[in-house]
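Only one protein chain is missing from this complex, and each of the others stays in its spot.
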Amino acid sequence: MAFETSRLLGFGDCDPAGIAFFPGYMRLLVSVTEEMFAASGMPWPAMIRERRIGVPTVKLDVDFVAPAFHGDELDFRVSIARLGGSSADLRHRVAVGERTVWTARQVLVATSLESHRAIRWPDDVRAGLAAHLETNDARDPAA
Amino acid sequence: MAFETSRLLGFGDCDPAGIAFFPGYMRLLVSVTEEMFAASGMPWPAMIRERRIGVPTVKLDVDFVAPAFHGDELDFRVSIARLGGSSADLRHRVAVGERTVWTARQVLVATSLESHRAIRWPDDVRAGLAAHLETNDARDPAA
Amino acid sequence: MAFETSRLLGFGDCDPAGIAFFPGYMRLLVSVTEEMFAASGMPWPAMIRERRIGVPTVKLDVDFVAPAFHGDELDFRVSIARLGGSSADLRHRVAVGERTVWTARQVLVATSLESHRAIRWPDDVRAGLAAHLETNDARDPAA
Partner (left out) sequence: MAFETSRLLGFGDCDPAGIAFFPGYMRLLVSVTEEMFAASGMPWPAMIRERRIGVPTVKLDVDFVAPAFHGDELDFRVSIARLGGSSADLRHRVAVGERTVWTARQVLVATSLESHRAIRWPDDVRAGLAAHLETNDARDPAA
């Protein structure tokens, strides 16, 4: 089940060319991913401060299909294509109305903020993320 | 011939986990690309304001290989793998000392800021970019 | 009547010291001001693109009273202390629960984006802003 939310493309997200500044899109992507974790019972402040777990992005592939303009409402749809032992392979689709403006593949890795090494997903985080798997076959704890 | 420059990873580029915030990396990527254009005789302010040409990113694939930390000096190396009729396929390598921290493929497209449609590279811009081609065989004006 | 809205202090708004990064606060301030204009019938995209009117900030005084932390809900309250012929003197109060975390005075000036000179507020914009005046005595078209 995909996670869905939206963001308004504001003045501060746009550039002198009058369209979205792509690093601004990446800020929105992070805030949407953070919102998905919170909505799934894994708020980042507690994960980072108390449990010392981070979820750095190790791979990011983005296709910018069409420009979006200041004032556009961006609809985000996030699902998880594959859930590994310590990784999650997210798929983002961002649309303005019916029009897809960009899509992204983002791979996150559960990481100890002490050692900066990968760790296995804690069971509760894994269960929270599993709710957003595209199919039940995509769980692969060996990865 | 690759373009090389460096950036200090500052306080404002890092996150509560103490490492680089990847949208901050993307801001640095844009500033490095802008510097490469300026160093090659194509400063963006004139391109955008006078000639109404933008170079939006249409594809971006990033591999984050290792974390970088607040205070690290990031060495950027940018080359052009392929120069099409209206596109440029850039390769970025970012290192801290000998250690690669991330690499990126970024495809830019010359675009009219009036119509938001692709245009052919103006001859002078094309010539400026061609200086950074990885090999002489990579020029392909038909693309 | 003050304008009220809220923002979650996200991962990307915080710094390696684990608290809000003040330029991140300023991004939120701009987005809140933009939301107040939109809610009052003056969306910025149309103002900027069609009417070529900007509202640059000419003065900004901020008192950071207490730190806010990643995950805090920030409640913004914006009112207008004084509405001049081409300026607006905004007062922001930002709180986490009952605790004030920062306050700001922000002076905006209606500006032609062609000449970058001050212009008088158009009547509709002025009327929209007047709804947020702290008192009826604060309207001063001579300023």
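Things to note:
When the chains are written out, they are named A, B and C in that same order, and each has its own residue count from 1.
Note that a residue touches a chain if its C-beta (ideal position, glycine included) is under 8 Å from a C-beta of that chain, and two chains touch if they have at least 3 such contacts.
Predicted model only: the values in this text are computed from it and were never measured.
Judged over the whole assembly, touch between the missing chain and the shown ones holds for A, B, C. For the chain missing from the display, the contacting residue among B:12, B:85 or B:122 is B:12, taking the whole complex into account. Contact with the chain not shown here comes from a single listed residue; of C:9, C:32 or C:48, that residue is C:48.
The omitted chain makes contact with chain B at the following residues, 10-12, 18, 27, 30-31, 34, 43-46, 48-49, 69-71. Residue positions on chain A in contact with the hidden chain: 11-12, 14-16, 18, 21, 23, 70, in rising order. Along chain C, the points of touch with the absent chain fall at residues 16-19, 21-24, 26-27, 29-30, 48, 54, 56-64, 67, 113, 116.
Convention: only the chains that are shown with their structure count from here on.
Taking each chain's centre as the mean of its C-alpha atoms, the one that lies farthest from the centre of chain B is C.
Chain centres here are Cα averages; for chain B and chain C they lie 34 Å apart.
With centres taken as mean Cα positions, chain C sits 29 Å from chain A. Distance between chain A and chain B, defined via averaged C-alpha coordinates, is recorded as 24 Å. Taken residue by residue, chain B touches two or more other chains at 16, 18, 21, 23, whereas all remaining positions touch fewer.
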